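Okay, structure first, notes after.
Yeah, one chain of the complex is gone here, protein chain that is, but the others are all in their spots.
Letters A and B name the chains as they come in the text, with residue numbers starting at 1 for each one.
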Amino acid sequence: MTGAILDTAFAAAFALAEPAADAAHGAATHAGDHGAGHGGMSGGALMALIPLLPLFAAALVGLLACFNEKSKLPAYASVGILGVSFLLTLITYLGWDGHSVIRVGLWDWISLSWGDGVGESLTANFAFYFDGLSLLWMLFVTGLATLIGLYASEYMSHDVGLGYCRFFGAFNLFVFSMSCLVMGDNLLMLFLGWEGVGLCSYLLIGYYYKKKAAVDAGMKAFVVNRIGDLGLLIGTLLTFTTFGSVEYASLFESINANTTATGAPLDATWQVWAIPLLLMAGAFGKSAQLFFYVWLPDAMEGPTPVSALIHAATMVTAGVYLVARMMPLYVADSHLIALTVVTWGGAITAFWAATIAMAQYDIKRIMGYSTISQLGYMFAGLGVLATTGGVFHVFTHAFFKATLFLSCGAVMHGFAGQLDLRKLSGLWKVPGFQIVTIAMLIGCLNLAGFPLTAGYFSKDMILAEAFTTPDSQIGASSWAGWLMLLTAGLTAYYTFRVFFRVFVGPVEYHAGDEDHGGDHEVDAEAAAAIDESHEDDAAHGHHGFHPHAPGWAMNLVLVVLAGASILAAGLYFVGDHHGWAGGMVHGSATYFDPAHVGDHAAAVIGEAGESADDHAAHAHGTILGMDPHKVMYYISGVVGFVGIGIAFVLHFAGRTEAATSKADALARAIEPVHRWAEGKWFVDEFYNFIIVTPLKVISHLFHWFDKLVIDGIVELFGGAPKVGSDTLAPASQTGVLHDYALRMIAGVAVVLVVVALVLY
Amino acid sequence: MIQAGFETGLLLAQAPFPEAMGAATLNHYLFVSAAMFALGLIGFMTRRNLIIMFLCTELMFQAAGLAMIAFGRYHMNFDGQTFVIFVLTIAAAEAAMALALVVLLFRKRESLDADLWAELKG
Partner (left out) sequence: MDAATLESTIHPLLLYVACAVGALGVIIAMPRKGVSPALIGGVLAAAAAGMVIMGLLLTRPEGAGMPNLFFHAFAILALGGGLRMITHPKPVYAALYFILTIIASSGLYLLLSAEFMAFALIIIYAGAILITYLFVIMLATQSPDETQDEALSVYDSTAREPIAATTAGFVLLALLTTMLFRGTGGLPIRPGLDSSDAILASLPGKVEDALLRDLREAELLDESEGFARMGDTGKLVIDTEARTILAAPLVIEGAADEIVETNRYVEVPEEMWPEELEGTNVEALGLNLLGEHPMTIEIAGIVLLMAMLGATVLARKQVDLEEEAKARQQRRLAVEGRR
């Protein structure tokens, strides 16, 4: 039935597909000549279903909530629908010719006009924009959402009922919002999705709304994101005032032609660096980069599937997407100011977060910080003009970080919320956790940049490009490269610190006390039931606690994701343009030729020039006098090995119990540094001191001003007659009708006497 | 047609009705109206029986109606009379509601004394 309705809707809507070369004209004409598109109605309808199906699923789950559904139906319905959405994305991808832009219009969303001139009308249709970039994003967004939804169906099983519906409702809504963000045809659609994912993130972080930490974390995420979103909003408005449009097609056309709405050359205006910087503020907020990253570690209070999907794989990469999408604008500035800031912001964030991650004990938080760190890599990659590397890293990271998070979630699920790596050890030998351990190992290898893993290749592309890009283009990019190389070592260390502490070594575990915020009895009972056959494990002195091994859904998802993480490495060798991701980027509307960037503002965008591969033709930077593209494989491999080795020595070799390791001695040796790193460099406290405290003081001042002065004036007017009547005429309030009537008449008589005296 | 003097009053009685009234001025009617209104007002203030109080309001309605018809007559249009129709309407509605309320109040206290209802004392 739904399909029929949608089909009718799409028959009325306009749908078109046109080659990239024509895309530029689309903005002005696509409302008129919708019959001309050769994408066909059915194709457009299928593509439009990709975001609409999750929306439908959200509504369906809401409906189920209304009927008080007490089964796992919401989860399976969601997974099914998301799966269809993924399949549609896949079909779209397979049918995509590799270079064109497909635009699918649904309906006129915003269409304002207050004049005939340029920039005096605003068009933002509810339309979708498919090119390589958005297809790549949509592939892993819908794919991972399906898998993680399946995982969550088991993970959230302790909450079956309204909570379950709430979770999946927000989950589906998130996928819809993310689709709008990625597939939107204009910046306003992107903003709509941007705020939508922010809202869903808030809802899901605060899923355990009875837990104060979770509620606070949700609020923090929301508030911190608002600051960045302000930048995005102003950037969008500035884009509109500058180019007279917010639609990608016409924006890219203007940027290509190096003109603004007024016809002035774009690279001579201040907007050319202001807009990218403002958009970058939004991106940094959403992607938890420098100054804004504080919300992400706290967001780990949400259920683990949420952390995996939203706060590791998809939503936090929205910032990367924004920068990648608006790349033509970034490279339009001949000084590349914004890109330099992006590079250094990313590199410093990567290093900074890695140092914090090294000293944390909560494994999920470590993963959170590593996400921040890896996002830093992605931004740095974009900054050093390695869009392919950045985007590929987004792709690979999505899989291996989801794997890592879901493994952590399995541990958390099995050990009643225990996440402290000092209280878990040797899980490899705990029955039922072998798959988790293997998945974790694969994730860790990827994250650490172990040679020939997907993470290794994607990280290499960024690192190599950081050295390749001349310092004259991006300020001191090779220094950023060194910093990132160091960070790669740190990453390998803290990643395997977790692995060696938790998954191997002597068997020892202590149950967590909070049981991931849900019910307590059910889980304990389930654990007891499942592990009945493993009575002997209790001999390890775990106070009769039985770990709760993950079920089929969680294991299946872990296997699939781990497999995908491995297979993603193969994508590096596919295609002509630095792997599959390179091909996708190359085929997107935002492709540019890095060789030309900075020469002049009119960087050739969308041009099918093959010169991008031809690095030899251009002077570029080196690493210690060698070609970065050739030696980086070895250098980063060595760095990864060193990090893993240090972790092995400090956290595995000779460790006899869970709580201590040789690293403790080292930590004591550098006690102040360790304490500061463990305290996350006290950034939260610093922010509290410089922002929250003054705000509170000011609010209190305003509160008292409001209460004393404003309210005082109001109450004076109300209170004076009351006091007057209470003190002067208490006897007059008799309540007897006649008295009031008499006084009223007497009053009228007095007035009339006055009137008569004046008249006569 | 225009009769002068009180002594011709008896003759007037035989005169055609509308024409005989030429001698009365608007002021005469307005005075009757004002006096009637004042009586209603005084009654409202002095009588303690709820029903009589409402009767007094009806008297005030009457006074207003008389004034309106007199004005309408003086200004030669029918709006005054039209308005009296609406005054009658409102009076009827008011009587229905007021009497229903009176019956309710009477049921509560078994008395029509307005002074018994003084809960709104300040």
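FYI, contacts are C-beta pairs under 8 Å (C-beta built on N, C-alpha and C of every residue); 3 or more make two chains touch, one makes a residue touch a chain.
Because the structure is a prediction, the values reported are computed rather than measured.
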- prompt: Which of the chains on display does the removed chain touch in the whole complex?
  reply: A, B
Touch list for chain B against the chain that is not drawn: 1-6, 8-10, 12-13, 17-32, 34-43, 45-49, 51-52, 54-56, 58-59, 62, 65-66, 69-70, 72-74, 76-79, 81-82, 84-86, 88-97, 99-104, 106, 110-115
Message: Could you pull out which residues of chain A are in touch with the chain that's been left out?
response: 738, 742, 745-746, 748-749, 752-753, 755-756, 760
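Just so we're on the same page, only the chains that are shown with their structure count from here on.
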Task: Averaging only over C-alpha atoms, locate the centres of chain A and chain B and give their separation in whole Å.
output: 78
- prompt: Can you name the residues of chain B that touch chain A in the complex?
  reply: 41, 44-46, 48, 53, 114-115, 117-122
Residue ranges of chain A in contact with chain B within the complex: 725, 730, 732-738, 741-742, 745
